[in-house]
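This report concerns only the one structure given below.
Left out: one protein chain. Kept in place: all the others.
Letters A, B and C name the chains as they come in the text, with residue numbers starting at 1 for each one.
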Amino acid sequence: MPGDIILKMENITKRFPGVLANDHINFDLREGEVHALVGENGAGKSTLMKILYGLYHPDEGTIYIKVDGELKPVKFKNPQDAIKHGIGMVHQHFMLVYGLTTIENIILGYEPSAVIDFDTAKKEIQKIMDESGLHVPLDVDVEVLSVGQQQRVEILKVLYRKAKILILDEPTAVLTPQETDELFNIINRLKEQGHSIIFISHKLHEVMAIADRISVMRKGRLVHTMPKSEATKEKIAELMVGHPVLLDVPRPNVTPGETILEVENLTVESDTKGVMAVDNVSFYIRAGEIYGIAGVEGNGQAELIEAIYGLRPPKGGKITIKGEDITGKPTHVIRKKGVSHIPGDRHKFGVFLPFTLADNSILGHHREENFAKYGIFRKFSNIAQWAREIIKKFDVRTPSEKVPMSALSGGNQQKFVVGREISFEHELMIAAHPTRGVDIGAMEFIYRQLFEEKKQKKAILLVSADLDELLLLSDRIGVMFKGKIIKELDNTSRQVTPKEVGYYMLGGDVEIHEDSDIAGGEQSA
Amino acid sequence: MWQTIWFIIRSTIISSAPIGYAALGGVFNERSGVVNIALEGILLVSSFGYVAGAFFGHSAWWGLFWGIMAGLLLSLIHAVATVTFKINHIVSGVALNTIAIGVTRMLSLVMFGQETQSKTNSYTQIFGMDIQWLVALMLFLVIAPLSYWLLFKTSLGLRLRSVGENPEAADSLGISVEKMRYTGVLIGGVIASLGGIALYPTIWQSGISGGRGFIGLASMILGNWMPIRSVLASTMFGFADAIRLLDFVKAYIPDEFLTALPYVLVLVVLAGLIGKARPPRADGVPYVRGE
Amino acid sequence: GQSQTSNQNSGGQASGEPKLKVGVVFDIGGRGDKSFNDSAYRGLVKAAKELGGYIKDDPDNVNYGTNIEMKYLEPKQGGSDREQLLRKLAENGYDLVIGVGFAFTDAIKNVAKDFPNVHFAIIDSCYSPDEHPANVTCLLFKEQEGSFLVGAIAGYKTETNKIGFIGGMDIPLIRKFMVGYEAGAMYVNPELRKDGAIMTAFVSDDPGQAWNNPPKGKEIAISQYDQGADIIYHAAGGTGMGVFEAALEKNKWAIGVDSDQGLILATSDQEKDREMAKHIITSMLKRVDTAVYTIIKEMYDNGKVDAKVMEFGLKENGVGYAYNDYNKDLLDPIKPQVDELKQKIINGEIKVPATDDELQQFKASLGQ
Partner (left out) sequence: MPKKKTNNIKYFLLSLVAPVVGILISAILLFFLILLIRKGSISDTIHAFYIMGQTLTSTQDLGYIIARAEPLVISGIAAAIAFRAGVFNIGTEGQYYIGGLVASIYAIYFSFKSPSLHWLNVIFVVIFAMLGGALWALIPAILKVKKGVHEVITTIMMNQIAYTTAKYFVNGPLSGVKGGESLEPKTMNFPAAVDFHRLYDIFHGHFPFPKYIPLYESLFIAAIIVFVAYIIIFYTNWGFEIEMLGTNPNATKYSGVPPKVVVFNAMLWSGAIAGLINIQEIFGIKGYYTHHMTSGLGFDGIAVALIGYNNPIGVVLAAFLFGFLRTAGYNLQFELGIPNSTMDLITGFIIIVMVIASVAMNRYISKLRRKEVLSEAGDR
């Protein structure tokens, strides 16, 4: 079915300060195929695609595009050049302009004429919507559209530009299963109409379901390209991380102690007013226990953590730590009650990049007597001493505690954050995606640290998009779907299968096809 | 009675025009994502540019040309500083306002031999019409509707607004954020320059802009960054300025109240007590690709 | 007065040390306002001519000898540095330092305290006797007297029996102009004693907006003309240019202030100025130049002046009305009457009111 090669990327290399994001990459695309690109966070997928789309310029390498039946080398100065060559991209983060209407967003940058004839444009878009099955209201501010609708606008933007090559960068990360199904239908339809699609995802079952060919990236290199017929999930996963997957860190046997965290009937509002991100959720965690929260991203996990951690006032319900009510208390009080938190996005929430490691080592506890006289005058030597201990204990690679955090590699930054949060006195550890973007070695190290925590009789709330990680670490798993914990699974002897969790992640009432492995997880580690 | 009404109307138009032009200039600047408090300075230099241009060029056309050039030049510096070099927009604006005061006074001394005011300029007519009135009426009849059309009905306007709301998205569509911001600042500069010309084409005096640029900013906010609404808001200030001279107003309303009213109104609106004002999302935020 | 430091004058004037150094700080309007500050400037020119001096760093290079060095400075926009400029002059060995305008009241008092050896003069303002510094001379004018005469001219000349007045700021000083003008007009023209026959307005309460606001001046003038006035007298400094422009546009009359504005404009190299001049009947002359010249001469002759109050009225030729080649034809028919009024004021037969209360009494004494 797929035709000739219409796009070839040869020896593409791209460096960022301190990172070799793309390392001599060769990649091609055939007419009418879906070519999936997979790899861990930070493997360089988005970078490669941004180069193809003219947003970044490669340090080395050439792009060839089929023009008039012949592959010709091209240089894209900017996205406009790429668009002219029939390339369209739907970004990992939506590139919609809130404040403009849907139709304005669709035609933006590709307006039919200097003075816009909205009626004609509308007719044209209507035609594309009918052909592709992507329907959205045109005259409203895009801001009010649902996530799924916004993504349709993104695809419409690309189609409106008459793109033959579509780049979809993690299009399913934000979608519900139904929306994903719908998207796949659309992709198939586009394929039939002769479009070629580059599809990026971490979810192996999706890749297996939709792709014709699969390329795997690891640490900036494209390690292998294969047709679907040759691919298995295990093979892809191994290629992604570089060795056989399923880390096995022995789980310590700990008898759970008293209840540390108790959440009762918790309800939390999302950023959109009136919509409950967390809906009547109850669970508890005991000392020496790891409680995992599974779920497709965007089902209320983030808001649940924010509520427990005091960043988002709950609408209803009760949160107690060791019997003490902390509902609605501010973060610093909650931290004092013995809560530590490894945030999901370290750059955004976990560290201050320009600050030194020393300053980063005391965040949230900087007012304690050990670090500040009367809670005010900072004790620099104590702080430095403290930071050096973390660096030593958690094997953070750095010349000293005096360098700015930005100078460390991501994995080391993460180790530092984990170390810091573990080092503070605490009863409860909230760990959100604790191994996101770190390499295998660091990952194992962090697992061991969390088990160490468990041995120390801490309660651990683990949220992760990585199912294998959840199954490996958690004693019990609560599956969140649309703000509710729809199922709690006992995993004390690792009896839960990915399939089981996956079933509930989709709401528990979806039929599972034999060949579509929804339980693939985001990142097979 | 009818004379009073007539006076109020004409005085409102004349007093509103510089404010309205400044407000419109502000709309173009901020819609593209650049905060420009140098509007005050633009009024000042364009007023000087007109008078000097007409005086030495012996024609109102030269005045128009140099008035706009002067405002354009100041805007260009703002664009270079904020868009190319990405320095803080307010700092650039503050510095440019200082520069505007300095440069006009200095040039006045060099060109007219006196620092605080120009000589009288005789060339204030275009097509047999008084240029002050012509420019003032143009605001309401032509420039404001044209601005609306430009911003909302043309591709240029669409692109301009997109970089003020989400430059990253615009960039991803191949729209040059820098180019668009330059366009916004420069178009805004030309428009605000007309305000300087509407100020007083006969004589330039140091301090003649008298804070109208700042009132223009207030109008822009009250007009919710919409062209026509901003101009309408400016007529409210023009009206307040017109009636403050009337004896019966003076008798009942303290002058300070009328002066402060516009600014208080802006605060009230911003507090969400009346209506709702929302600046463009990327207003005043420098854009660096790949953040 | 002794020089404290001796900074060399680098302005290019040659030869010996001057006998007297006079410094002047203008008010915000600055040189070229064709009004108040320009009048003070003419005082310097006159002193240079009569006493053989020069003005340092002057664009017009006024230079008649080296007896007196004169120098003027202009404050920056807003005028907040008046005091700094006075100090600069005092520090640099100027013997007499003059502040042109009431806005210098406090600045002069402060600086005078620090430089007891320098003599200061202030125009248009003074201090209560207990606060009057020993080295400050006040130069005051009876503006009401001059205004009375131009008011009378307006009273004679009006055809609509409606006239107007525009003041820069509503302060007692400007009210002196207004009240004198009203009194003169009412005195000669009973029609103007009616309510509403004389329209009055002030430009602004904000000094930054009062004296250099020709757009506003023009607006107010047009409004008064539209309401029937055919003559408007302004006492609003630079704002007055707007009044003249309105007169030109509406083909009505205006009366200037401080300088002989009609003459200045009529002899300007700008056509528009000359056009406007044709609409200026006369000007109320406030001889700041006389005052400035007088104090410089006294200082030059005696080497000192006393801390006194000098008042310039009609008698002292300190105020008056402008009669020149350009308005001569207009004024000649009524000149005898006006000069007679002048004589009466000098004799004390007419006592010109200076405040609102006095004006009410004056009006009552006229009857009707």
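We adopt the following convention: a contact is a pair of C-beta atoms (placed from the backbone, for glycine too) under 8 Å apart; a residue touches a chain by one contact, two chains touch by 3 or more.
As the structure is a prediction and not an experimental result, all values here were calculated from the model.
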{"item": "Which displayed chains the unshown chain touches", "value": "A, B, C"}
{"item": "Chain not shown: contacting residue from C:73, C:307 or C:334", "value": "C:73"}
{"item": "Which residue of A:106, A:165 or A:351 touches the chain not shown here", "value": "A:351"}
{"item": "Touch with the omitted chain, as defined above, among A:194, A:375 or A:441", "value": "A:375"}
{"item": "Residues from chain B at the interface with the omitted partner, ascending", "value": "35, 37, 77, 81, 85-88, 90-92, 94-99, 101-106, 109-110, 115, 211, 214, 217-218, 221, 254, 256, 259-260, 263-264, 266-267, 270-272, 279, 284"}
{"item": "Positions on chain A where the hidden chain makes contact", "value": "17-19, 309-311, 330-335, 341, 343, 348-356, 358-359, 363-364, 366-367, 372, 375-378, 380, 397-399, 402-404, 406-409, 412"}
{"item": "Hidden partner chain, residues of chain C it touches", "value": "5, 7, 10-11, 56-57, 73-74, 76-81, 83-85, 87-92, 102-103, 105-106, 110-111, 114-115, 124-128, 131, 171-173, 205-207"}
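Here, only the chains that are shown with their structure count from here on.
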{"item": "Distance between chain centroids, defined by C-alpha means - chain B, chain C (Å)", "value": "35"}
{"item": "CA centroid of chain A to CA centroid of chain C, Å", "value": "77"}
{"item": "Euclidean distance of C-alpha centroids - chain A vs chain B, Å", "value": "46"}
{"item": "Of all residues in chain C, those that touch chain B in their complex", "value": "28-33, 59-60, 74, 76-78, 201, 205, 208-209, 212-215, 218-220, 222-223, 226-228, 238, 241-242, 245, 249, 265, 268, 270-273, 275-276"}
{"item": "Partner chain C, residues of chain B touching it in the complex", "value": "3-4, 6-7, 10-11, 14-15, 101, 105, 112-117, 119-122, 124, 130, 199-200, 202-203, 205-208, 210, 242, 245, 255"}
{"item": "Residues of chain B touching chain A in the complex", "value": "153-156, 158-159, 161-162, 165-166, 168-176, 280-281, 289-290"}
